[in-house]
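The structure appears below as structure tokens.
Yeah, one chain of the complex is gone here, protein chain that is, but the others are all in their spots.
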Amino acid sequence: MIFIILLIVMAVLLLAAAIYSIVNRDLLFAVMGTGIVSVILSLFFYLLQAPDVALTEAAMGIALTTIIFIITIRNTTRDENEIIDKEEEMKMKTDKES
Amino acid sequence: MKQVFIIILLIIIGYFLANTFVEIPFGGNRIGNVESNETVAGYYLSNTAKKTGVANVITAIVVNYRGLDTLGEVTVLFLATTGLASILYRRKEEEEDTERLNLPSSRIMRSGVRVLFPAIVLLGIYVFIHGHLTPGGGFQGGTIVATGFLLMLISYKGFNTDHNRMVWIESLAGLSFVGIGIWGLLSGNTFLENTTNIGVVNSLISGGLIPIIYIVVGFKVAVELTGILDILLKIKPKK
Partner (left out) sequence: MQEQFNEIFIKYHEIITIGVYGTAIALMLIGLYAILMKKNLVKIVIGLTILDAGIHLLFVGIGYIQNGTAPIFSPGYENSADRMVDPVPQALVLTAIIIGFAVTAVALSLVIRLYKHHNTAKIDQIKHLKW
């Protein structure tokens, strides 16, 4: 019974993290969503009796993919639609606070 | 308008994919009898411990039975590093200030990383030396070592990886992988054949040439991933 509950919780978390990652506008949060997908996927591989694949996914997906994305975001823009005007930025900030 | 079309297309693709995979029952026994060698997986499972002397079946498949694919994968990683270095190439005039990104790191990070760095490198080397006994191997161990080097590169400004030494280690590792294969050809068998004594299963020295190939691959992967991170951290953002 616990196995079923574990599988359902992990599947729901996986899909929720993936959807959050492509819907959000701030790119840094999207990258963190990809990291969470990698963590839960590694646990899934362990439950399917594949320890080699779980080690490889944990080492590559969590550490290296996230740092490469963060370096790219630092050298390009942080927001998805690049903000040009000052007043548009102020309007977006007041929208977020309210 | 475009969004509606794309959602309909995705539903069609999803329906046909699900229709295909519903006929493959999850958890059904598709290997058959292991002793009678009906399928490829049955052959691998029943002949690994006796003929190659390696305890980890995945290591035996990746290095011994499908060794040519591992050679291709190592080539792909090498091409990725070379391509990345040549895309982000800078001319010589701008190369006076090639220092890394100048963010100050806190005191906790500096003193913590100095303790963690030897432990992480030791764990990585352990994982790829014992690749034939426990889950692990060259690729996993190389990634762990590269993560240790990444921590040091972020925290300390004066920590530099020696470019010449890394080029030498990577070239020697690649050459010895191909050299082991050619030695298999020269001694009368096929390319990358396991030709030495097998040894006792489940001890450290077993499996012939398989641990040696994985150690070489581990070094190569670690050096290449550290090179990728070093190149990426040196880009100056345009202001």
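Each chain gets a letter, A and B, in the order it is written, and its residues are counted from 1.
Convention: contacts are C-beta pairs under 8 Å (C-beta built on N, C-alpha and C of every residue); 3 or more make two chains touch, one makes a residue touch a chain.
These numbers were taken from a predicted model, which means no experiment stands behind them.
Checked against the hidden chain, the listed residues B:L88, B:L122, B:L175 or B:I205 yield one contact partner: B:L88. The chain not shown here touches chain A at positions 1, 3-4, 7-8, 11, 14-15, 18-19, 21-22, 27, 30-31, 34, 37-38, 41, 44-45, 48-53, 56-57, 60-61, 64-65, 68-69, 72-73, 75-77, 80-82. One chain of the complex is left out; on chain B, the residues touching it are 2-3, 6-7, 10, 13-14, 17-18, 21-22, 24-31, 33-35, 40-41, 44-46, 48-49, 55-58, 61-62, 66, 69-70, 73, 76-77, 79-80, 83-84, 87-88, 134-135, 139, 201-202, 228, 232, 235, 238.
Keep this in mind: only the chains that are shown with their structure count from here on.
Chain A and chain B, compared by their mean Cα positions, are separated by 23 Å.
Of all the residues in chain A, the ones that touch chain B in their complex are 51-52, 55-56, 59-60, 63-64, 67-68, 71, 74-75. Those residues of chain B that touch chain A in the shared complex are 56, 58, 101, 127, 135-137, 139-140, 143-144, 146-147, 150, 225, 228-229, 232-233, 235, 237-238.
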